[in-house]
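Shown here: the complex without one of its protein chains, the others still in place.
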Amino acid sequence: MGPRSIGIGMIGYQFMGKAHSHAYRDLPFYFGQDPYPAMKAIAGRDGRRVAEAAQRMGWDSYETDWRVLLERADIDVIDICTPNASHAEIAIAAAEAGKHILCEKPLALNASEAWTVLEAVRKAGVIHMICHNYRFAPAVLLAKKLITEGKLGRIYHLRATYLQDWLADPFAPYSWRMSKAVSGSGAHGDLASHSVDLARFLLGEIRAVSGLLPRFVSERPDPDGNPVQVDVDDASIFMAEFACGAAGTFEATRYAGGNRNGNRFEINGERGSLRWDMEKMNQLEVYFADDPAEVQGFRSVSCTENCHPYGGTYWPAGHIIGYEHTFIHVMHELVQGIERRVNPEPNFGDGLRNQLVLDAVEESSTTRQWVDVQDVEGMILSGSSEDK
Amino acid sequence: MGPRSIGIGMIGYQFMGKAHSHAYRDLPFYFGQDPYPAMKAIAGRDGRRVAEAAQRMGWDSYETDWRVLLERADIDVIDICTPNASHAEIAIAAAEAGKHILCEKPLALNASEAWTVLEAVRKAGVIHMICHNYRFAPAVLLAKKLITEGKLGRIYHLRATYLQDWLADPFAPYSWRMSKAVSGSGAHGDLASHSVDLARFLLGEIRAVSGLLPRFVSERPDPDGNPVQVDVDDASIFMAEFACGAAGTFEATRYAGGNRNGNRFEINGERGSLRWDMEKMNQLEVYFADDPAEVQGFRSVSCTENCHPYGGTYWPAGHIIGYEHTFIHVMHELVQGIERRVNPEPNFGDGLRNQLVLDAVEESSTTRQWVDVQDVEGMILSGSSEDK
Amino acid sequence: MGPRSIGIGMIGYQFMGKAHSHAYRDLPFYFGQDPYPAMKAIAGRDGRRVAEAAQRMGWDSYETDWRVLLERADIDVIDICTPNASHAEIAIAAAEAGKHILCEKPLALNASEAWTVLEAVRKAGVIHMICHNYRFAPAVLLAKKLITEGKLGRIYHLRATYLQDWLADPFAPYSWRMSKAVSGSGAHGDLASHSVDLARFLLGEIRAVSGLLPRFVSERPDPDGNPVQVDVDDASIFMAEFACGAAGTFEATRYAGGNRNGNRFEINGERGSLRWDMEKMNQLEVYFADDPAEVQGFRSVSCTENCHPYGGTYWPAGHIIGYEHTFIHVMHELVQGIERRVNPEPNFGDGLRNQLVLDAVEESSTTRQWVDVQDVEGMILSGSSEDK
Partner (left out) sequence: MGPRSIGIGMIGYQFMGKAHSHAYRDLPFYFGQDPYPAMKAIAGRDGRRVAEAAQRMGWDSYETDWRVLLERADIDVIDICTPNASHAEIAIAAAEAGKHILCEKPLALNASEAWTVLEAVRKAGVIHMICHNYRFAPAVLLAKKLITEGKLGRIYHLRATYLQDWLADPFAPYSWRMSKAVSGSGAHGDLASHSVDLARFLLGEIRAVSGLLPRFVSERPDPDGNPVQVDVDDASIFMAEFACGAAGTFEATRYAGGNRNGNRFEINGERGSLRWDMEKMNQLEVYFADDPAEVQGFRSVSCTENCHPYGGTYWPAGHIIGYEHTFIHVMHELVQGIERRVNPEPNFGDGLRNQLVLDAVEESSTTRQWVDVQDVEGMILSGSSEDK
């Protein structure tokens, strides 16, 4: 008898589809095969292109109608890698079909929609996870561990930036990512959402926000050179008050020249501080106020030791891993969650909570006032403790 | 006939008094003696201590009543290094006595008071300067030059932090810097004021702000161990809209463990970006989007070449200067301004404008809304162009 | 008809076997399947363990006698991942069996043995490659491109270090890596060999060397705590004169605390300089003397753009790759070489030349004199141009 498997059906096959496919392929090599994700099928509308993608990325089959995946008995998990606007519809249908779900972020276009999705999976009793992969960088997991153990004491500050630069050129071409109808928002949902998830993971819930969503360039050329209106934000900037008492600052943008994928944070606490930068993702900078005075300073820790999160899984110390490994960890948590019948984190509860923060920032940017983040406990009548 | 001199009378002799004294002493060595600042007298209330300070720091004489300095014919400039609450009173008296004035920041405790001071110096026709020394780091001056020359194109973002950590320990002792009556504010006036001045220097005026002034520790022990109430902010966090269209974020705090004097900024424009950190003050990180694609990246420029601001004044390239040199540059600008009868920058007009921004942040932190920065042009009826 | 494949048989399955296996698995996902490496079989002496390894790493079958692999018609390539002492014997046998060969470094225990191996593959006309994976970091390939294009002008200096720290503790346990009989040498063959290969790749041949091979700890405890003699070097330090006129310094050690895998180099030329560090392998630091004087400085280039070597293969700019990707590139070059019937580089000619340098350093460390690196052109009568 061969190793047990969990059948995966994935919808969408662009950037995220590639990252997910690779992770499914690579997972058993590093984490073993009992069980392993079986790459059963992908779905996409264009038959020729989806066939090519299935072959290239190693999927057993393909479908041109994603609903067929829901009917296939060999598929246990629906992995949603489609554009944002379709996440909710697919997730609800998958839940109703009794499939476990991995959904790319954002869970939905707004909190209300996200709540509907969360209700659907809770009702169906399926395992659900949202793909905030950056939580799973070993350095981020070490940060979480140090905070949880109290090594930083009470937290005063978090400052998070997610800086990209592919729109700094005002003549860069128009794309669907600049359309509110398709994307929901710009840097806000695309980048700031990751920072919000990391912040909640590390410090807990956000109570109130005040935000600014500037648009620097209001029209961009289409492929024919004709101007198209941009109707999303170019950057997302906000201040936040955490339930724990910490004060947060967030800035996400696509206009920060020289920052290719600058997903970063610094956290300051009573007894220490942490710094992380996704472009140097294997390092965590750690400061302890309890060090002897003459040798205090930020330490640059290479989170590649056996003692580190996922340590020993890959290579000897100092032999770094990259972006794609964060997705392998997501898939590992997903498979473990299904195996043990426990929802992994981040799940759709986190998807909802992240969205509530993002929605509050949007509201704040319109009212020009601080906005309280809505209480999810109120939204989910029967309590959220089961979701975790 | 010896070199000409400009007589200086300084009031206050603590941290800033030390920095100013050293700069006066050192200035002629590097910048020549025609004219040079003659260290005529310092004033302080405690006769024994002010006598000792005068002797130690090289002043010719001392007074125990600062008003005597205003009467002395050998004194051309009054340098105000006293606690914040007394700046306005002394500055107005000095102006009325026809003395030129160098005032430590802040110019006053609020914009209204600052305006009165500005009116006084304008009426008296004396030269006035405010001591925002960080403008004069060569790397900051290079940043200014690159922006002015259009090397960055249109500016999208400024993010400024001024991070210190001497209060991160909740049991650190109480000091007068935590008293609103004495200091006016906490990190806000002490640290954020520097960031505001740098931001205005580099990007121009700020139009509106939304701010948060958290207090993390509400009482601290006095020398006898008795708790004293803290009534100033512990941190100053705000978002800003610049007149030029850029979006700014500011964060100043005394609770960021591991950051001893982290006065930093990053600026992102259409064609390039800049980064600076006072703790590595000789370096400017520069990014140009016009570099060939394969070799784009932030350059670490050692601003110690002959071609750099104040280049050739000190040592060969790569031989770094430090904090105290920024004050030498302030004194150089002051002396040059007096010599040429032109107000240097930053002057009391900047002091007022900086204060208007800080006041708006304070108001915003109370109303929990965005606040427009008051228009100084309206305040100063006859226009501000003469102040520059 | 499915995609064409090249059958791989691998001998050894420890650290390098894992890295190679993963690369074979991952290659077609990123580089396509025409042809792709088919993981036919691995060989190892311990039946139970090799069976488990084959299953875990995805090999179709296994053998307990490596010679069987040479007889299998489904195997086109023999991949040698065994301890150093057996490389030559296996390589010669594989060549005689008409198999293409990928051999882990070092090619042999000394240059004489390496020559024999090179003669064998040349006689057999098989494709051969040596697995110096670090050549294939995109940043290293960019370095090569910039040098080749003359962007650095004449080269003056190369300084290479390969710093590890797992033996800094004098009580770290004894292992076979400290046995001359098994490993041939210590840090010299293990780490300095990589630096020599990179140096030759980037600057060309080394003419003469003077070296020092210190041993800091002469005995270490075995698992029972009994002392065992160490008879290899602990560090390898040498100076080198390149044929191009550059002066080189090399230092490899296992005793440099805090350096986990510090494979680094800096190269200085007439018109520019380069710096690289494997622990930040996606970055190349680039300096151009032709930049305007006021903005000269090392640039930190993220070699993750589409325009960079292997650009566009993985993820968007700034999404970093890791150690394992260097092996994917090795396998890609190998497969391309077999497909096009052209020996890839580095091949066994490089293996020999690298060994000649290492041998000269060893001789120098004994004679305490500079030693000329032996001329491989003399060794290989018919010239080496065919090897490249």
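Letters are used for the chains, namely A, B and C, taken in the order the chains are written, and counting of residues starts over at 1 for each.
The rule is short, and it goes like this: a contact is a pair of C-beta atoms (placed from the backbone, for glycine too) under 8 Å apart; a residue touches a chain by one contact, two chains touch by 3 or more.
On a predicted model such as this, the values are computed, not experimentally measured, just so you know.
Student: Which one touches the absent chain: C:I237, C:M278 or C:V301?
Tutor: Result: among the candidates, C:I237 touches the missing chain.
Student: Hey, which of C:Y62, C:F298 or C:Y323 is the one touching the hidden chain?
Tutor: The single option touching the absent chain is C:F298.
Student: For the chain left off this view, which of C:D65, C:E270, C:E339 or C:E377 is in contact with it?
Tutor: C:E270
Student: Have a look at A:S21, A:N133, A:N268 or A:S302 and name the one touching the chain we're not showing.
Tutor: Touches the omitted chain: A:S302.
Student: In the whole complex, what residues of chain A lie against the chain that is missing from view?
Tutor: 142, 145-146, 283, 286, 288, 291, 293-302, 305, 307-308
Student: Contacts of chain B with the missing chain: which residues?
Tutor: These residues of chain B touch the chain that is not shown: 15, 19, 21-22, 25-26, 28-29, 32-33, 56-58, 164, 166, 259-262, 278-282, 302, 304, 314-325.
Student: Residues on chain C that touch the omitted chain in the whole complex?
Tutor: 154, 156-157, 159, 161, 163, 165, 168-170, 210-212, 214, 216, 234-235, 237-239, 241, 245, 247, 249, 251, 253, 255-259, 266, 268-273, 287, 289, 296-298, 368-370
Heads up, the rule we're going with is that only the chains that are shown with their structure count from here on.
Student: Over half of interface residue numbers shared between chain A and chain C means same, under half means different, so which is it?
Tutor: Shared-number fraction above one half, so same.
Student: Calculate how many whole Å lie between the centre of chain B and the centre of chain C, each centre taken as the average of the chain's C-alpha atoms.
Tutor: 55
Student: Averaging over Cα atoms per chain, report the distance between chain A and chain C in Å.
Tutor: Centre-to-centre distance between chain A and chain C: 37 Å.
Student: Two-or-more-chain contact residues of chain C, please, as numbers and ranges.
Tutor: If we look for residues of chain C contacting two or more partner chains, we find 302.
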